[in-house]
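Shown here: the complex without one of its protein chains, the others still in place.
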Amino acid sequence: MQKANDKLCIEFEVNGEAVSISVSPSTSLLESLRDHLELTGTKYGCGDGECGACSIMLNGKIVNSCLVLAVECHGSKMTTIEGLANGKHLHPIQEAFVKNGAIQCGFCSPGMIMSAYALLDKNPAPCEAEVKRALEGNLCRCTGYRKIIDAVLSVAHGGSAHE
Amino acid sequence: MSRTATETVDTITASPSVKRASLIGARIPKLDAPDKATGLTRYLDDIKLPRMLYGKILFAHRPHAHILSIDTSAAVTMKGVRAVITADDIDLVPFGFGRDNTALKKDKITCVRDELAAVAADTPEIAAEAIKRIRVSYEDLPVVGTVEQAIAAGAPVIHEKTPDNQPFHFDYEHGDIDLGIRASDVIVEDTYNLQRQTHCCMGTAGIIAQFDAQGILTLHSLTQVPSLYKHDLSRIINVPPQDIRVIQPPIGGAFGSKLDIHPFEPICVFLARATSRPVKLTFTREEEFMATPTRQPMMIHLRSGAQKDGTFTFRDVRMTLDNGGRTSWGATTPWISMRTFSSLYRVPHVRQHVDVIYTNNIYACAFRGYGNPQATFALESQIDVLAEKLGMDPLTLRLKNAQQPGETTGQGMVLRTCGLADCLKTATKHAGWDVKRSPPGKQKTGRVRGLGMASMFHVGGGAKIHRSDGCGTMLRIDDFGVATVQTGSSEIGQGSETVIAQIVAEELGLDIGKVRVLNSNSDYKPWDVGVHASRTTFIAGNSALRAAREARGKILDAAADHLNLDSVDLDLYGGQVIKRSTGEPLVTIDKIIRGMHFGRKNDMIMTTDFYEPPSEIPDEHSKGDISACYAFGTHVAEVEVDLETGVVKVLGISAAHDVGRVINQLGIEGQLEGGIAQGIGYALTEEVKVENGRVLNLTFTDYKIPTSCEVPELKMVFLETNDPAGPFGAKGMAEAPLVPVAPAIANAVYNATGVRINELPLTPERVLRRIQESRDSESE
Partner (left out) sequence: MTPTSAFYSPKTLDELLELAAAPDTTILAGGTDLMPRWTKNIHPTPKTVVDAKHIEQLKGVKCKDNIISVGACTPLDELAENPTIQRASPVLAEAAGKVACPQVRNRATIGGNLVNASPAADTAVPLILLDAAIVIAAQGPTGAVSREIPITAFFRGPGQTALKAGEILTTIRFHTSAGEGTWAWQKFGTRPSMEIAVASVGMILRIEDEIVAHTRIGYGSVAPVPMRGAATEAALLGQRLNEDVLTRCVEAAQDEITPISDIRASAAYRREVIGTMLRRMLIHAKGK
């Protein structure tokens, strides 16, 4: 880590790409992703760790990027919502969210999808209760969660959750 | 897993001669969903214009005070600060429903969220720091924290022009209350207290304002009502409406919160004008909790009566509204409350009196349901009390008084279709009403279960409160068979874009992927009154359908010409002109269009439509057929109550709604599920707590909206009554699902515990307290 004035130069990997940015020590990872790297898929919903809109994978774990300082991430690996789709092909979780009607205003969707990704990464066949618990840190005001839960279950069970 | 079913009542659709897959009623994913799923959608917060500055507002943070002076010098001189403005720098044009608000406040603070000054700076951090350096000297005044304090003799006056702190009174009456009282065998009466619920849009409020060299103002705005917005904002900022361009980026939730003009919007324009640069102003979550209006809190005193056989006789309503320190749309919500009292059931004599009272609390605006959840809570709670007094089952009593198709309600609303009785029967059937429900037991410890129901009534075909409740559409089909629909309606996440695409695709026999809906720029957007009153599917849908129908006629005529056939023998399907009798494809639509364009006709397919619903503006007595159709629904809630902690758990909700016709099954289920979740929040946990004018809960930890762990078992039935005026028979139902949730839950809590609670939310502490009080009064 190098010091540039009162800014620090840090390097990390996002969605498989190496990046280096210079940030002040008090910049959150969320701000860095959105402002410095223009990865605006990760959202600000509260800045307090309470809504999950800013969820990303950091070194293999789901975290609220609003609760992380950018300078803490020197040498880290991250995946954001922009890193899930493979070219033109949506990730199966994204596909399931679209197909199941799990997206309304869509503001919670990136964080929600990242949480689902983290869950399925660890537990490829969760039951409904496990899905609910995995998403409890992600608030959604539009959908009432039912279709989101169905979408995640549909990926877990390799088909459509809708009867 | 949720179960859904669509039951058709009185189907009247003409079936085409050849059976084919229809888009209407299908499960169509939202067209914008892939972009949203991948993070590509650019919401307001994601937009950055070149040289854009960041705005920030200084709020009063005290409920009642005189402003003695505002010293901005320490902010102005900060590096990176480009403008600091106070009320002295702007024209103070009063706005809002009560014309008692200005963008920035001079002299007087009437609530904590009053805006005093604003800064535009190079970064959000500098703007925030500059705000902290502004020094305001105040003279604090006694705080009027409650309605009682506001109307007490000698109460401090909040607005000079309203010395009694009572800016509005509204009255409504049909029939003759005294006759109704005399005709009653049973009369019940109670007071209901409804709290402040706040929208909690996941994307916080914000705006970007930018002037170009010709003085044209471009706003990236989250408004739900762009046409009215331009008109109203124009006065406040002194820019002619024709010089305002409104761009509506995708929006992180609205639910009514974007219906009014909020002070931060003109403030941002003033900052842009002061700096000649684009300025973005967005709220933090904390600001969102404190400085965006809530659902209107209400105290409702309700008295109603019935004859021995259950026939409703009268209903007498007195409502008191804590209006807060300024007036937004909240003050007008009783106009909708009134419709439920007058028309959800047949009742010959109804009177409503409303007092709107200024306090030093925060104020309210529109919120999904618009005064209806409050009214329905009072009404549906009281109907259960009546039922018990009459010794009748709550279902039987409701069925006896349910409105029927063809009736005109006491308030003059004409129910051309009405599925209320079917909703009542269906929801209770699915909930197992007859088998599961038993009277409250005597159990004192552990957990008990109960079932409760409530119905709702809401406009389903717009609400004519302005001289026009219409919407325009411009449609064209290009050489490649792609239809572009410019609609006046706005997408706020509810899926209207997709519904309009479906309607147009169905009518033109196009693949839904061949229909593009444009709706986000006022330069090309036709007039529309805005997204509210559950009107978009119905009104914008009808307009789109009519534009598409005209285009369809033109294509068929051209095809008939081209094929030397009669156009009545042709139909459109799958992007082709087909033979109506056999379904045989004859020629592609795009070929016909190219033929028109390049052939001798030299013509294109372009149609326009402006649809004005056949509704009427209510007369001076608030009577009249305000909407083109009306939506009904019934919910049955099953709850479990912990008698020793007061925790209420919603186990399941069975909902039946008269939706006219389902256009998009996926979309309508989503509206229902989302509305029910908001209704559960309203019923159980959500309350903006205000004490002595100050807001106490400014985070999601202390303002609790439902999480994924609180999703109950849902059974949904959509009853299709095929409204003759609706597009393909559809009615609007965006607001409907929230409305009956809280009373259904409260009635279920009563059924479980024998304790009736007339205020929300039903927090564990409140429920336990009421259980204990009722035991104490029993043992006395």
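By written order: A and B. Residues from 1 in each chain.
Keep in mind that, in the parts below, contacts are C-beta pairs under 8 Å (C-beta built on N, C-alpha and C of every residue); 3 or more make two chains touch, one makes a residue touch a chain.
All values derive from a computational prediction rather than experimental measurement.
Enquirer: Going by the contact rule already stated, which one of B:355, B:625, B:669 or B:710 would touch the omitted chain in the full complex?
Expert: B:710
Enquirer: From the listed residues B:156, B:595, B:614 or B:764, report the one that touches the chain absent from this view.
Expert: Answer from the full complex: B:764 touches the omitted chain.
Enquirer: Which is it among A:42, A:64 or A:143 that touches the chain not included here?
Expert: Missing-chain contact among the listed residues: A:64.
Enquirer: What residues on chain B make contact with the chain left out of this view?
Expert: Residues in contact with the chain left out: 125, 129, 286, 644-645, 647, 684-685, 689, 696-697, 700-702, 704, 706-710, 763-765, 768-769.
Enquirer: Which residues does chain A use to touch the chain missing from this display?
Expert: Chain A touches the chain not shown through residues 1, 6, 8, 24-26, 28, 47-50, 52, 55, 61-64, 66-69, 71-72, 74, 115, 118-119, 133-134, 136-138.
In the analysis below, only the chains that are shown with their structure count from here on.
Enquirer: How many angstrom lie between the centres of chain A and chain B, each centre taken as the mean Cα position?
Expert: Chain A and chain B have C-alpha centres separated by 30 Å.
Enquirer: Quick check: in the complex, which residue numbers of chain B touch chain A?
Expert: Going by the criterion above, the answer is residues 1-3, 27, 29-30, 32-43, 45-46, 199-204, 250-255, 284-285, 492-495, 666-667, 669-670, 673-678, 699-701, 705-709, 711, 714.
Enquirer: Can you list the chain A residues touching chain B in their complex?
Expert: The contact residues of chain A facing chain B are 34, 39-48, 50-51, 53, 80-82, 84-85, 90, 94-95, 97-101, 103-110, 113, 131-133, 135-136, 138-150, 161-163.
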